[in-house]
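Have a look at this one before I ask anything.
Here's a slice of the assembly, chains where they normally sit.
Labels run A, B and C following the written order; every chain starts at residue 1.
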Amino acid sequence: MNTIGHLFKLTTFGESHGTAIGGVIDGCPSNLKLDFDFIAVELDRRKTAQSETTSQRKESDHIEWISGLLDGITLGTPIAFMVRNDDCKPSDYENLKDVFRPSHADFTYEQKYGLRDWRGGGRASARTTLPIVVAGAIAKQILKGKGIQIVAEVTEMGDAEQAKNEGDTVGGIVECRIIGVPAGLGEPMFGKFSAQLAHAMFSLPAVKGFEIGDGFALAKMKGSEANDTFIVSDVGLKDAGRGTEGIEICAATNHSGGIQGGISNGNDIVFRVAFKPIPSISKPQQTVNRAGEACTIAIKGRHDVCALPRAVVLVEALAAVVTLDLRMMAKQLSLVGG
Amino acid sequence: MNTIGHLFKLTTFGESHGTAIGGVIDGCPSNLKLDFDFIAVELDRRKTAQSETTSQRKESDHIEWISGLLDGITLGTPIAFMVRNDDCKPSDYENLKDVFRPSHADFTYEQKYGLRDWRGGGRASARTTLPIVVAGAIAKQILKGKGIQIVAEVTEMGDAEQAKNEGDTVGGIVECRIIGVPAGLGEPMFGKFSAQLAHAMFSLPAVKGFEIGDGFALAKMKGSEANDTFIVSDVGLKDAGRGTEGIEICAATNHSGGIQGGISNGNDIVFRVAFKPIPSISKPQQTVNRAGEACTIAIKGRHDVCALPRAVVLVEALAAVVTLDLRMMAKQLSLVGG
Amino acid sequence: MNTIGHLFKLTTFGESHGTAIGGVIDGCPSNLKLDFDFIAVELDRRKTAQSETTSQRKESDHIEWISGLLDGITLGTPIAFMVRNDDCKPSDYENLKDVFRPSHADFTYEQKYGLRDWRGGGRASARTTLPIVVAGAIAKQILKGKGIQIVAEVTEMGDAEQAKNEGDTVGGIVECRIIGVPAGLGEPMFGKFSAQLAHAMFSLPAVKGFEIGDGFALAKMKGSEANDTFIVSDVGLKDAGRGTEGIEICAATNHSGGIQGGISNGNDIVFRVAFKPIPSISKPQQTVNRAGEACTIAIKGRHDVCALPRAVVLVEALAAVVTLDLRMMAKQLSLVGG
């Protein structure tokens, strides 16, 4: 269950303060010259210490490429890679070893597995999302060659500076747009584009909500307000859906967020992801320790005030992985009569 | 991609006006005496014509059990079942054959597959959700034996009676609660309980939003407000997570909706699903036909004003399928040292 | 686990004397006009009572097509179908209800599931292979359009007529040839063409051996005898592997059976499947009943003397399903640079 994707598959591994964090990409097309500079740029977008709102852990994020490449070109075999956990300070966490931090995964991991890696969140740490960025960068590179782009941004965020002073944290919302998706991607009934995006986004730490198009606002609309009428496009959207050769059909509005019946309609795919505040706050909190005794905890260490700035590239990366996977799946269609 | 689940798997098939709608359940434990009365009750909850807000299509919903049972007891082999589409009026849809209904899946299915079953929505029809109810009822029966219950309700809905008079439709929100889930269910990184619930819910027609716990509201909170502190329970929650033998630990609040780090924490799992209004409205709308010509459409026929009343049992059913699947997966844990 | 395939997927259901036997094909390309006559011909090849060596059960094998088709054309949605079990005589099996027939699946099913459908072998009956023939016929039809043909034959069989007189049964070997497979199909490490063929063949009842190319004989050869040298082909094999544009490369011999490193090399794929004798013999045998008492059994009823004549089409059908699945998977390759 540490794998996402069907044809373009990413398996991730690693704990926050273990030897390394990494992944295996199985199913990447061969003969692709990887754009290592772009991958580095994407990793920088995720890296800590990038701003006032994120933590001070220095992550060099130097990728060791282990397999699947010859002279920087993909072989079609599994691409394994990892980043060592250099700047670890397990001692920062020694005092948390026997305490269940509120709204963290300490308690649930211990319940599930009978033990947990208490050093910095272990497998549940946000650091474990690093391999997603690598896979996402590769997926983006391939999608770009198909005219598909993915752009996310923070559209809502609490007052981080104030929260920092108070020893508190804030949450927010990331909105993402997938541009240039041809009509016809998505696999009903249980592989809908929207369902796979939701699944992917809820794989990120701290995600608590997902909506597509007008999302929850649609619950308050009437059908006549919510429906996207089709029009014949004058200008001609490249790659958009076509009803008849040479005639461009598209939706005039986009309440649906580019997906109808689980399948892309050629409009931009637009979705929003809600992140709860990071649960690591330095304000004292009541909790319980492993012995079942009530105690107080104040979480010190190098923690972000807000996950949102880093989350942008993660949302994009997973959107890229899902889109590429569905794009590869759609290739099968041409088998008959082609 | 018409399959959901990993150990308890449901594959569905059927178009709205084809021969039948049905499913195959693979992985149902053997030696279970199916509660056919309960299955019938659940199907009745989904059936059309049940109220003012739903359509007039008469669905007898008589299940033909095809395999997997001997004297009503599960054999452990695939359980195939189907319900014939008796009260079909394909002629109702003849005029829609060449028109793309706004915000329906007509256009996207045709883009994806090159053709579509135009009779009543075909595979994209809400009728295709029927097998989900059957699988859900079986899953609920098994979960009940484990002390797990699932209850959903409509918490928000537009004014259906007014919309009906206007030839319009309304959307709304269903809230669902999974009660009695032991701590420890869910499979990080890409099989989180929350992610699988989101995936399942987005498999339902018209779903556009999903949130768990306080969901989108968490984006506006501070960590100190959003965190769920742990307490030692006096009363003792049955089946709840335990830190130490004999001591009950639980979260005092439930902003997280019962899931932390993708794993259940023993609290109730609470989530909300946003449904857009049904796109079939009798009000005239602008659209485009298959020849690429602009045209006007007024959708007649037997359509619901609101999907919400029927959606309640669907949300519960998919929640049951996901929960049972994760419960079965968790059994592997006991292999070591047990 | 009642599903085979990754993109072209077949799920089967049904017990020998239940309501029906059937299947769901998920992933069949859309817009294919099914050749129902061909499917009927293939089913006839499997049908009982076709010769002296097979049993007298009359199987009408009338297929009910339930979903996935509009006017005989595939919609791209799941194709569900079934054949009713008309000529059932459960009473023939009443006396077997509490006895474990030697080398049958009675004992193992009961151990696994705690109960079993004792009527005619239930899920373990050879009748449950019927849906494989249907899926195979569809796969063959698609493959034919790609220049790929599959032909099997019985190459070894015991003396059936003598065995019949003795109340005994015989086994044998089926050899199968897949012709016209382009080089490059197969997915290392764990999705090798040979591995998937072996897996598929061992899904058939009574299969106890599988070898590809020279198979077990290779164990006795030297490398210099076993190796297939490459040559430049004069005539030019259509669809064969090419080293350089316009130059045909192929293996001069075929000890490898068309597969090297798990991937097709453009030569015919040749494999053999060993079937044990059908275990249902009318000769008296010692065995044990469910009460744990030793007893004697003589299996009466309508049983084949040899499964081989029917097995030919089954071997071909599964070979077709595997080949098509791998052919669809190979389409992803063209995503980069094309």
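By definition in this document, a contact is a pair of C-beta atoms (placed from the backbone, for glycine too) under 8 Å apart; a residue touches a chain by one contact, two chains touch by 3 or more.
Treat the numbers as computed from the prediction; the structure is a model and nothing was measured.
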Copy count of the single sequence across the entire complex, 3 present: 4
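Throughout what follows, only the chains that are shown with their structure count from here on.
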Mind naming the chain pair that shares the most C-beta pairs in contact? A-B
Tell me the angle, as a multiple of 5 degrees, of the rotation that maps chain A onto chain B over the C-alpha atoms. 180
Where the centres are mean C-alpha positions, what is the separation of chain B from chain C, in Å? 36
The distance between the C-alpha centres of chain A and chain B, rounded to whole Å, is 24
Taking each chain's centre as the mean of its CA atoms, how far is chain A from chain C in angstrom? 42
Expected list for chain A, residues touching two or more other chains, is 188, 333
Give every residue of chain A touching chain B within the complex, in rising order. 1-4, 12, 100, 102-105, 107-114, 123-124, 128, 156, 158, 163, 166, 168-173, 182-192, 194-196, 198-203, 205, 207-216, 218-232, 241-244, 247, 249, 251, 255-257, 259-266, 274-281, 283, 285-294, 330, 333
Enumerate the contact residues on chain C facing chain B in the complex. 1-3, 11-15, 18-22, 24, 26-27, 30-31, 64-70, 73, 75-80, 82, 112-117, 122-123
